[in-house]
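Notes for the one structure printed next.
A protein chain is absent from this complex, but the other protein chains hold their places.
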Amino acid sequence: MTDQIREQVSALLDGELASGEISLLVRRMERDAELRRAFGNYVLAGESLRAPGGLTASPAFAARVSAALEADGAAVAAPPVAVKHAPRRWMRPLAGAAVAAGAALAAVLFVPTGDEGAGLLADRTDVPSPITVASLPPGGSSPTPAQNQRLAGYLVAHGQYASAIGRRTAWSNALAADPGITRVAREIVERP
Amino acid sequence: MRRVLALAVAGVVALALPSAEAAGPTAREWLERMTESLATRDYDGLFTHTVGQQSETMRIVHRMEGGRSVERLVSLDGSGREIVRTPGEVHFYMPDRRVVLVEPRSDEGSLLKALPAPGPRLDSLYTLELRKGHRLLGRDVRVVDVRPRDEYRYGYRLWLDQKTAMPLRSEVVDGSGKTVEAIHFTQLKVGEGIDPRHLQPAVDTTGFQWIRAGRRAEPRVAGPPSASWLPRKMPPGFRLVVSRSQAVPGSPIPMQHLIFSDGFASVSVFIEPAPAKGPAPSESTTVGSANAFSTQMSGHVVTAVGEVPAATVRDIATSLAPVDAELPRTVTAPGPAER
Partner (left out) sequence: MANFPPSDGSIDGHELRDARERPASGVEQSDLELVRRVQRGERGAFDLLVLRYQHRVVKLVARLLRDPTEAEDVAQEAFVKAYRAISSFRGDSAFYTWLYRIAVNTARNTMASRQRRPLDYEADLSESEQSVVESRMRHGDTPEAAALSEEIHQTVNRAVEDLPEDLRTAIILREIEGLSYEEIAAAMDCPVGTVRSRIFRAREAIDRNLKPLLD
């Protein structure tokens, strides 16, 4: 059995594994460190043949990356909109984060279920359920992708009315408004 | 609340300003030339956009078509996002969200080119200085320094091409002169034939969700403020210049969009009915040199956004109050804030 699986690993590396077999193998490799190790060495063999003596990643590198992603946890790679079914539901804005981001974005925030206007909405699995103040960490918490989107669209609406320089900066910020690319600081300021 | 002239008029007037300085165009005149270049020339360039330690490369293409500008701004560093402004609409493509946001195109910031308004008002808010700069991208440059006189606004440092007045570099600076944000061109082609195909988005939007704003909104120059919101006390220098309302799909109540300007910087305020759920804390957000402040009052969500310091958007947002028929209009001390 092992040889057959390992041969699949070799074929996967060459992009010669049938699509149907990939999922199963990937899942197997998730559980089996030895298969991953073998895959890594197959890769290394190729790199070494092509560029002898060049710098290579240390043996522990891939595991480090994996651990870093693990530590990142929920903040990472929110599954995108391509979900199997898209139930429409009342999209409640995040507590305090009802950034009125222009009419286009308002549709994302406030359109109720069953409304024709809800055609504008698909299931947003990356929008968390409403958060109460208590559960939001104070100061400097990272915004969710949905919040970034609102803010970004919002900067676009505003940018139209700014000067040419102002529009350039507002729109550049809208384009860059993404976790990891632009730092966005958020504070929850209690109203006096 | 005094009536404000459309800044388009102010722009025309500004061009006719007599120069108080000696020979050569003044700093203000350089800014006017810059604004005109940005609005009317064809260009295609690459620049880095830097905020803090993060830097991103983008491309801008700008072309005049039948007297109207068409513009495209593309992020080149992996997200694939871009903004395209066509004669009718502004499209914001977000391939990472598989979404395209569509806003109707306003008339062109002709109302608000932020040509510095003439006269003492601008001088009381900013100092302008002109000097020669080092060469950039193989061109001679003049540097214009716009320094705020108070902490309510940002300054700008602009490196303008001697020949075309195009800003080869522009930086937003805070009161202490520290750079908050920078845009540096690494390549810039001006005035040569720009292929209209370069203004087409590179995004395949199959399967994307298109989120459109409501029916086309017409911006109105501010007369008496429309609808029911008035600023009670604003940071110095800011006046309401545009007021517009826009339908919100799925809601009978339109959204208000007010724009305040000090003649140079502008702040947008969006006002919408609050969602059914209870009150929410106010919130401050920063993206580059843009700050946003969002708060709830009188059953509405009020959000201010602009390239000004955080305190300014907060002050502007919290200065607004609904005009109630029963309440007297006051422009003095604000009454107790409603939740």
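By letter and in written order, the chains are A and B; residue numbering begins at 1 in each of them.
We adopt the following convention: contacts are C-beta pairs under 8 Å (C-beta built on N, C-alpha and C of every residue); 3 or more make two chains touch, one makes a residue touch a chain.
Here the structure is a predicted model, which is why all the values come from computation and not from measurement.
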Among listed residues B:P95, B:G175 or B:P322, the absent chain is touched only by B:P95
Missing-chain contact among B:L125, B:A182 or B:I271 belongs to B:A182
Absent-chain interface as seen on subunit A, which is shown
6-7, 10-17, 19, 22-23, 26-27, 29-30, 36, 38-59, 61-62, 64-66, 68-69, 72, 75-80, 82, 178-180
In the whole complex, what residues of subunit B lie against the chain that is missing from view?
48, 50, 53-57, 76-81, 95-98, 182, 184, 186, 203-204
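Quick note on the criterion: only the chains that are shown with their structure count from here on.
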Centroid of subunit A to centroid of subunit B, CA atoms only: how many Å?
29
Using the touch definition from the top, list the residues of subunit A that touch subunit B in their complex.
80-82, 92-93, 95-112, 115, 117-118, 120-122, 130, 133, 143, 145, 149, 151-158, 160-178, 181-192
Give the list of subunit B residues in touch with subunit A in this complex.
34-35, 38-39, 49, 51-52, 54, 56, 58, 60, 73-75, 77, 79, 81-83, 85, 90, 92, 94, 96-99, 101-103, 105-106, 109, 111-114, 156, 158, 167, 170, 172, 181, 183, 207, 209, 211-214, 217, 219, 242, 246-251, 255, 257, 259, 264-266, 268, 270-272, 274-275, 277, 280-290, 292, 294-296, 301-303, 305-307, 337, 339
